[in-house]
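Quick one: this structure, given as structure tokens, is what I'll be asking you about.
What you see is the complex with one protein chain gone and the rest in place.
Naming follows writing order (A and B), and every chain is counted from residue 1.
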Amino acid sequence: MAIATVTRPQRWDSPFGPDMTDADVESLLETPEIAAIDADAFPNHTPVSGILRNDTRIVEAKPGDIIVREGDYGNSAFLILDGALRVVLAPGLPANMLGRQSVRRKGFFEALAQLWRNKDVVEARDPERGLEAGLRLGGDPTSVRVFLQDVPVVLDQHQTARLETGALFGELAALGRVPRTATVFAEVDSRLLEIRWQGLREFRRFDEGWRRRIDENYRRNALSVHLTESPLFENLDTENLDEVAAHTLFETYGSFDWHVTYQKMRAKGAVDAEHEPVIAKQGDYPDGLLMIRAGFARVSVNLGKGLRTISYLGAGDMFGLADLYALWKGDEERCFTATLTAIGYVDIIRVPAQVLAEHVFPDIGEPMDAVAVELERPLEADSLIEWALEQRFINGTKAMLIDINLCVRCDDCVRACASTHNGNPRFTRQGRTFDHWMVANACMHCADPVCMIGCPTGAIHRSVDAGSVLINDDTCIGCGICASSCPYGNIRTVEINDVNGSQLRDPDNQRPILKATKCDLCSDQPGGPACVRACPHNALRRVDFQGEGLSDQWLV
Amino acid sequence: MAGVSATTLSLGRLLVPIVAAAVVVVFAGYTYQADLRLVDTSFVTGYVLLVMMIGLFLLRWRKRLSMVPLGRAAIWLAVHLIGGVLAVAAFWIHTGSLWPISVFEQLIALLFYFVSLSGIFGYVIQRVYPRRLTQTGREIIYERIPAAVGELRAVAESLVLECAEKTDSDTLCRYYLETFDWYFRAPRFFFSHATGGARGEFWARHHCGTVRRYLSTGELPYLEKLTELLDAKNVVDVHYAGQRMMKVWLWFHVPTAIGLLILSLWHFLVMNVYGS
Partner (left out) sequence: MSTDDEGRVKDPMGYDPRQLFSTLTPLDHDYERPSRPYRCGRERMWSKSCTIGPSGSGRCRGVYECAPHFKDGRHECRRAPRAGGPCANGPLPDGSCSLKRSPCVPVLNSRAIRDRIGALVAMAAVALIATFLAFGAESVAWMSSLNPGDLSGAHGRFTGEDGCSTCHPPHKFGSAEWLAAAFSANPPTKQCVTCHTFGGPAEAAHNTEFPDAEGAGASLTCVSCHTEHKGTAADIAGISDAQCNKCHKTRFVSFSDGHPAFDKTYPHQRKTTLNYDHVSHRRKHFSDPKMVEYAPKSCSGCHLVDEARRRVAPAGFDVACADCHGDQMAQREMVLMRLPEFEENLIDAAEIMDSCGPTLEQFELLQERLESYEAGDEPEEDEDDEEDFSGVGDDVDPLMAFLLQVDQDDIESYSEPAQTLIEELAIDGMAALSDRIGEATDAVPVAALLAGLNPELVKRAACAWAANVEYEAPEGAGFGGWLGDFAEIRYRPAGHGDPVVLAWIEYAIAAAAVADDDMIDQAIEFRDGLLDRKRGVGACTKCHAITDRGATDAETSGDGIDLAVQWTYHAQREGGHLKFNHAPHINLLGRDFGCKRCHAIDKDADFAAAFASHNPHNYLSNFLGIDVKTCTECHAAGLVRQDCLLCHEYHLEPRFKKQMTAQDE
């Protein structure tokens, strides 16, 4: 089959697997799952072969290699070409097996001992410190893998299910931008086709078979749960719920890798509603309820020649309910009263209007018209929201917010941070400011932690109990992917030294060994973040932009 | 946190001074009554004052022990502030006068007043300067100021050199050497910035205006750029003055407090040996 040469789309400037050869593509086209694709349905500029070549790569896995980890964020799905894998059913594997840190809080005196135990040396590490998890190094950072050292024991002690050749997994996390729900590791030597989210999206969009396969899987595994979590559907019985689920549509907007383009957009001043993918437009006929499954969406209304942002929506929020209800009640003229645009990447569930009319509206009262309420606010109050959106701070759940009208710049917070991190601060007391608010360069522990996408060893992860984003220093290989992914510049790679102050270097090339570092919310310390405790002027606090809204929290 | 209403807040703010004033009144009343009963209160008030001073001094240790949860530093500072005011009251109650008689006690009083006044000074500037820094609209970490000054200087020098090369005129270059060179060497107009003046800004505007009439159209863009640099430098200067003041006042407050505590402990010892 000839490969059509077309003007290469921009997104294929950097192929997923640079080592993919024509032969590889040819052989992939032979595999049953690919062969079943109707290549003609694909547009000329995005042929199946092009997708395979640029958006996929072949992964060889040895027994014990962890392919996806529970809790990780991933932008790719896996198709088993050959071999067998095991998916660990709940309860999952312990954190240390996955190359993560098992955080244990220090006791009071243990914490106090940091007073004299902290090293005088900058970024001191113990080079002898062993890894609890096996680490398999590859040619480049992205092929480094953590592996399970004793597969039979794992199989013996944990409930697992076998994934055979032809199985597709990881697609929900890749498309829905939700954490992986289970850990998958190789049982025997296996070959896998890793498809990044762009390719997966094209397969789903243009091929009926893949779409059905993915959507069915999603409906089966996640949708019912997701719907019942919404107060709107929680009272429906199973039968009706299945009915709703069957009619529900899935959509994604924006770019999965929004953080890569975000800086450029910022530089161009293009971070506003006008430049964002529109999900629903003010004045359009409301054909369905939009429920955000992942990512963020901006709600704005027309004002003058621009759009006025009145709020933003995150996972679990809904859009258009009041409009649809009014329409159902007989207000024929009713349209969407606001515009919904995607901030970064948004995964949407669209519940058609007639399904709501049939199953939901008869049983509920008139819903609150959030748009109308928010329009009551003075325009000035929105400037804070505009700014938080522009800076993407809405992502933060523990953003370090400093009132610089109170801050005397004493650096007690930084010193406190250093005192709990072996003498090394884990943030910089500087950041973007708005009015008298500064969001400092400390990890915000994002709702959508883009830093976690692409970590080859899973060193950066969410802690199970608190949900903070942590880096396991032992498994961090210093590749810097997380640091460059973070849109806020809150992760720094540091050159490490031994306890005597000598720089630790790679014996092969004498390059310094790097480690990614950032705020860990003092998760191993008693008493929570030391920075907050240390501020003598109540100027510093950690705020959740997701939580109770912006102004309420800030103006305390 | 968000639930705290404005009324409870203002009441809470009033509560602390009211309680503090009540404590002073009760303590002064007690010593007055004891004095009437011919009970020697100087030891009781002295112990109270010493304990208070040690308590105030503990803030310094709280700052060093930030790794352990000892309560929020903000509460410690609030207690420190209130305690400081109460300590002045306790001091007067203890000495019964504003100024003692013996040289040694005068030294203690001198240090005490110095610590108290420097504390009040520090409190005032810590309330005033942050807002002033905020109003510059820009932020810079104190430790990065030398680098910032160096960078501005390097850019400014390169700018006037380039101007001379590109325009074949050394007017700006010579003027730079006469005036701006000095300005970019270090933070300037410290006193003016520290007292809230705008001398730096005025100075820069004045000198730009002076040289402008001698510049050709080709040179003017360079002057515009230089103005930008001067503006940035002025902001750096404001931050330098403000942040340095907020650091340097502690050079007086804390060491004097150490000296005061040592002399007070000696006073405490001598009084216990020679008194009863």
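Everything below uses one rule, namely that contacts are C-beta pairs under 8 Å (C-beta built on N, C-alpha and C of every residue); 3 or more make two chains touch, one makes a residue touch a chain.
Here the structure is a predicted model, which means the values were calculated and not measured.
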Among A:Gly254, A:Gly295 or A:Gly431, contact with the omitted chain is made only by A:Gly431
Checked against the full complex, the residue among A:Val494, A:Cys522 or A:Leu540 that touches the missing chain is A:Val494
Among listed residues A:Ala111, A:Val414, A:Met452 or A:Cys479, the absent chain is touched only by A:Val414
For chain B, residues touching the missing partner are 33, 35-40, 100-105, 107, 138-144, 146-159, 161-162, 185-187, 221-222, 225, 228-229, 231-232, 235-236, 244, 247-248, 250-251, 254-256, 258-259, 262-263, 266, 269-270, 272-276
Had the left-out chain been drawn, it would touch chain A at residues 120-122, 411, 414-415, 418-419, 423-432, 441, 483, 488-489, 491-495, 501, 503, 509-512
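The rule is short, and it goes like this: only the chains that are shown with their structure count from here on.
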Whole-Å distance, C-alpha centre of chain A to that of chain B, is 43
So, in the complex, the side of chain A touching chain B is made of residues 108, 111-112, 114-115, 404-412, 415-416, 419-420, 428-431, 433, 436, 438, 525-528, 530, 532-539, 548, 552-553, 556
Contacts from chain B onto chain A in the complex sit at residues 1-2, 4, 63-74, 76-77, 126, 129-131, 133-134, 137, 139-142, 242-243, 246-247
